[in-house]
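This is the structure, below, for whatever I ask next.
For chain A:
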Amino acid sequence: MAHRVTGIGIFFFLFAHILDTALVRVSPEAYNEVIATYKNPIVGIMEVGLVGAIVFHAFNGLRIVLVDFWSKGPRFQKQMFAGVLILWVLLMVPFMIRHLTHVFGG
Partner candidate 1 sequence: MTAAVADVAGAPAAGAVPSFQVTLRLRRFNPENDTQPRWEEHTVTMHGTDRVLDALHKIKWEIDGSLTFRRSCAHGICGSDAMRINGRNRLACKTLLKDLPLDKPVTVEPIKGLAVLKDLVVDMDPFFEAYKSIMPFLITTGNDPSRERRQSPEDRARYDDTTKCIMCAACTSSCPVYWSDGQYFGPQAIVGAHRFIFDSRDEGAEQRLEILNDRDGVWRCRTTFNCTDACPRGIEVTKAIQEVKRALLFRRV
Partner candidate 2 sequence: MQTHQYDVVIVGAGGAGMRAALESGERVRTAVLTKLYPTRSHTGAAQGGMCAALANVEEDNWEWHTFDTVKGGDFLVDQDAAEVMAKEAIDAVLDLEKMGLPFNRTPDGLIDQRRFGGHTRKHGEAAVRRSCYAADRTGHMILQTLYQQCLKRDVEFFNEFYVLDLLFTEVDGVRRTAGVVAYELATGEIHVFRAKAVVFATGGAGKVYKTTSNAHTLTGDGMAIAFRRGLPLEDMEFFQFHPTGLAGLGILLSEAARGEGAILRNSEGERFMERYAPTLKDLAPRDVVARAMANEVREGRGSGPNKDYVLLDLTHLEPAHIDAKLPDITEFARTYLGVEPYTEPVPVFPTAHYAMGGMPTTIDAEVLADNTHVLPGLYAAGEVACVSVHGANRLGTNSLLDINVFGRRAGIAAAEFAARAPLVELPAEPEAATVALLEEIRDRADGERVAVLRRELQETMDANAQVFRSEATLKQALSDIHALKARYATVSVQDKGRRFNTDLLEAVELGFLLDLAEVIVVGALERKESRGGHFREDYQNRDDVNYMRHTMAYRSSGDDEAGVRLDFKPVVVTRYQPMERKF
């Protein structure tokens, strides 16, 4: 179910993201203005959440694909889920450090 929640979350973000990117067509000023509003800490933290969601959804998606196509997949689903969580932490910790230093550091 977490897969579903993250999937839906990403979808709505993507929606917004495409609309804002579309602003580049309008004018650089407009785009930069909107992007500038993204450059505050709150949005920064939200972005962490977003990236977290994408990373989880992606790895878990791969796990689902493995369950579907690898005959031993269903048997190891629990282990694979643990793997997803571990990978998620492994990726998110360095990312958060880097990203948040960018966000707060300047």
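Behind the choice of candidates: all candidates are chains of the complex that A comes from, given by their letters.
Heads up, the rule we're going with is that contacts are C-beta pairs under 8 Å (C-beta built on N, C-alpha and C of every residue); 3 or more make two chains touch, one makes a residue touch a chain; residues count from 1.
Values in this document were obtained by computation on a predicted structure and should not be read as measured data.
Peer 1: Contact as defined above, complex as supplied: which of the candidates 1 or 2 touches chain A?
Peer 2: 1
Peer 1: Can you check the complex and tell me which residues of chain A touch candidate 1?
Peer 2: Residues 1, 3-4, 64, 67-69, 73-75, 77.
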